[in-house]
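Okay, handing you the structure first.
With one protein chain held back, the other chains of the complex are shown just where they sit.
So that you can tell them apart, the chains are marked A and B in the order they are listed, and the count of residues begins at 1 in each.
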Amino acid sequence: MSKVLTEEKLNVVNTPVEKVDGKALVRGKPVFTDDFDLPNALTVKILRSPHAHAIIKSIDTSEAMIEGVACILTYKDVPHVIYTRAGQGYPEPSPYDTFILDKKVRYVGDAVAIIAAENENIAERAMKLIKVDYEILPAILDYEHAQDPDAPVIHDEPEISGSYDPKHNIASHYEMEIGNVEEELKKCDYTIDEVYYTPNQSHAMMEPHTAISYFDPNGRLTVITSTQVPFHARRILNRLFGVNCRVIKPRIGGGFGGKQAIHVEPYVVAVTLKTGRPAKCVYTREETMTATNTRHAMRFRVRAGAMKDGTLRAIELWGLSNTGAYGEHALTVFMVAGSKTLPLYNKVKAVKFGGDVVYSNTEPAGAFRGYGAPQGMFALDSALDELARKIGIDPIEFKLKNSIREGETSPIFRIMGEGREGVDQIIRSCKIEECAIEGSKIFNWYEKIKRPRIDMKKKVAHGYGVAFAMQGSSIPAIDMGGATLKMNDDGTFNLLVGATDLGTGSDTILAQIAAEVLHTTVDKITVYSSDTDMTPFDKGAYASSTTYVSGNAVKKAAEKMKKEILKAASELFEKPVEFLDLEEDKVVCDDGRSISFAELQTKLFYTFNQRQLEVTESFVSEVAPPPYLVSFAEVEIDMETGKVKVVDFLNYIDCGVPINPILARGQVEGASAQGIGIALFEDHIMDKNGRLITDDFFTYKIPARGDIGKIEVRFAKSYEPTGPFGAKSVSEIGLDTPGPAIANAIYDALGIRMRRLPIRSEELFFEIRKKYG
Amino acid sequence: MRVNIKINDKNHSIEIEPGEMLLETLRRLGYKGVKHACSTASCGACTVQIDGKPVLSCSTFTAAVDGHEVKTIEGFSNEGVLSEIQKAILEEGASQCGFCIPGLVVTAEALLKENPDPDQKEIIEYLKGNLCRCTGYESQTRAIMKAAKARRER
Partner (left out) sequence: MINIKEYVKPDTVQSAYEIGQMPNSLYVSGGLMVSQIKSERLERLIDLKSLDLDYIREEENYFKIGANTKLSSLISHPAFSNLGKGFIKESIKEIGSVQIRNMATVGGSIAFRLGWSDVITIFMTAGSQVEIYKGNFQRINLEDFISQKVKGAIVTEITVPKIDGKCVFEKFAKSNFDIATLNLGLRVSLDGKFVKEARLVVGSRPMLSQRIREVEEFMIGKEIDKVSNEASELIQKVIQTGTDIRASAEYRKALSGSLLLKALRRVAQ
């Protein structure tokens, strides 16, 4: 892999350092939440609603209190505090519309009772003995009918707050317009007006949601949990139970946004508070699939217009989003569908975005990698592809001509933020031209599009599609991360960060950043992350913010540590700091003297100007520099079955300087696979009562090894001046392009436009039959 | 009921429930590298070897393993040096969250024993029952290719 040219000479950053937690992971060490056994721990199980919408008329647990059951908690036994499980910063932009347990259940899988027993067997037997009398209410299973005049009201609790219009099942509403879309469309030579759908998608992380709670020997409530947001979890648990606690995140077996919300923690804490005993809850795969979160399903009507010369003039995205039973991330995910797609085409004269986010009696939607951008970009990029073909212009040329450049801005950055106004920003790094032009060469685009698409003899078609995307790096003016560095007398450092490594490798890249500044190596940096009692605050792992925000915090802390080291050495050598510098684990003086970090801190501990070198720094982003991505897809379609195979998928990305090229590549490859999943494989199917049928890996097919053709990643030569060592985010953007790139490629192959994801072979087959016989 | 199972070259005489799954038994005995992810024989995270063959411990009755030999990820993890497979997984960034990795390593060990020089297609075919949600599989294929080469050259 070629190294990326940067403005700085780098030793550790931009090198493929092995993951700091890697050895433990490849050896199968007990590092995940469920691997911790606590003596005397209770097993916690959740009784869940079989009905999509019902009121609990009565609940009788008396017969379930069999031997070995420690407690059974219903809505009568837990604090009646309204909150949101969203797991966001404070104050949350999501509505407060959820209780730990409620008298009303709003989807199949909603929690009804918490059972704690000596073992799983007893807990399951007890669960079956709980008698619940439900008054079944009419349910909304199709979110497009949530606003029907006779639709039942899902949230009628008086305590609700922050919800837009719960009486009409509207959790959030948003709209904005710049210029006049209607007028501009009239002036266009070509226009398009189509509707696009993206589905619910399950995170399907390999590790199910898991949490443990216990009182430590001093009586401090401690929660070990598979979470992306330990600090938010602590704050929310405090709000619910009025108890301070310590939250520890060990290794996480994947999150993708699915572990941002507060799922299991309140259940185990409720049991520990009630019984005084340790409590562990491990979700089954079925619970993980049916009773946590999904991606918001969305419908977008896109109207767009352009001139004969390919100048894009106006875009409107008008949407409807399904937040399911509760409004977690309702407004913010919806807004991102516009705020992280529309600024890419900043040259339009008018742009409009808006719509409703509605409740329905389905699994609550939540944060999911991409966070609305994949939904918005499927609609927008597909529509632009359609428009390009109408005009008769190459889609790469069309999208590139109208996209944003370095030094430019978009008014949308200021207008649309995280559920509120955003932040003005000038784009300081944007290599989208390189991504498109160099990418098209590597993909061989202009040669490939001359090839015949359909082989009628073999009944096979090939097609080529391209999609453009942008994302952000952090939520500006909100996201904050802290970092503490401590020097030890063996010359190593402890890096303490609140940042949450959910498998992404953030512990590693943060160590790389510290090592770079401190002229040391990653093996000399021991990282401790995500322990609310030990590490400084960090917002957690979401919004593509860890590299950018936590990375900048670590860089600031390391720079301060460098100053502290130089100051101490200056005192020791009796030389001004200007004559001193750091070099390979030591301080060097221009007169030839030097002292190793180990010797220096040893002296500082025992014999000289005694003190511990330790620093803490925080970073809040002022801007959210977008990464950019151009993806090229080649599909092969079996015309006899409608089956689509992505045989080649090339990503050319501008993520600034990749701190760790191997880990950055892995982020893009993994996101592509999840995007291929949403495009072709992953399907939520419900029965008529609202029960999810595709509730395991047997029926819900995430792409398997043989389903993935080739995924390739190339990095643009880019440097983001505001990022740590030139870095921007990389983790989410890869999910934005597979949907549109694949749909565009299918159109290229067959002339059939699929406007609904996932693209099912069955639907495509009948379209092919219609068109080709 | 009582069963005798050799786990990672160590004999165990274990008291089990008749309907217990090998995954449960192994985790109870402390072999936490064996992962529970799906329960429907659909993901491969719980893969162990029985008599040298990779199987799914989530769908294997412990009672049926009486008298057999089980090898888990712990049995492939020397405390000192990493195996070629583990090393290559690290170098290629093929472990992100790491939850699927024990099952992958155990399966890949069997692959390289059966076929020391697999091509890309054979690797994908042999490991197709090992799902991974993080990597998109590309880095894992690269890693196994690399490990096979390193092992051949050992």
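Please note the rule applied: a contact is a pair of C-beta atoms (placed from the backbone, for glycine too) under 8 Å apart; a residue touches a chain by one contact, two chains touch by 3 or more.
Source: prediction; values computed, not measured.
In the full assembly, the chain not pictured is in contact with A, B, by the touch criterion defined above.
Interface note for the absent chain: among A:Arg593, A:Lys643 or A:Lys717, the touching residue is A:Lys643.
Interface residues of chain A facing the missing partner chain: 120-121, 640-641, 643, 681, 685, 693-694, 698-699, 701, 703-707, 761-762, 765-766, 769.
Counting over the whole complex, chain B has residues 1, 17-21, 24, 40-42, 44, 47, 50, 53-56, 58-61, 63-64, 66, 107, 110-111, 125-131 touching the chain that is not drawn.
Quick note on the criterion: only the chains that are shown with their structure count from here on.
Contacts from chain B toward chain A in the complex involve residues 32-43, 45, 72-74, 77, 82, 86, 89-102, 105, 124-125, 127-128, 130-141. Chain contact summary for the complex, chain A toward chain B: residues 16, 18-19, 21-32, 34-35, 203-208, 251-256, 282, 284-285, 502-505, 662-663, 665-666, 669-674, 696-698, 702, 704-706, 708, 710-711.
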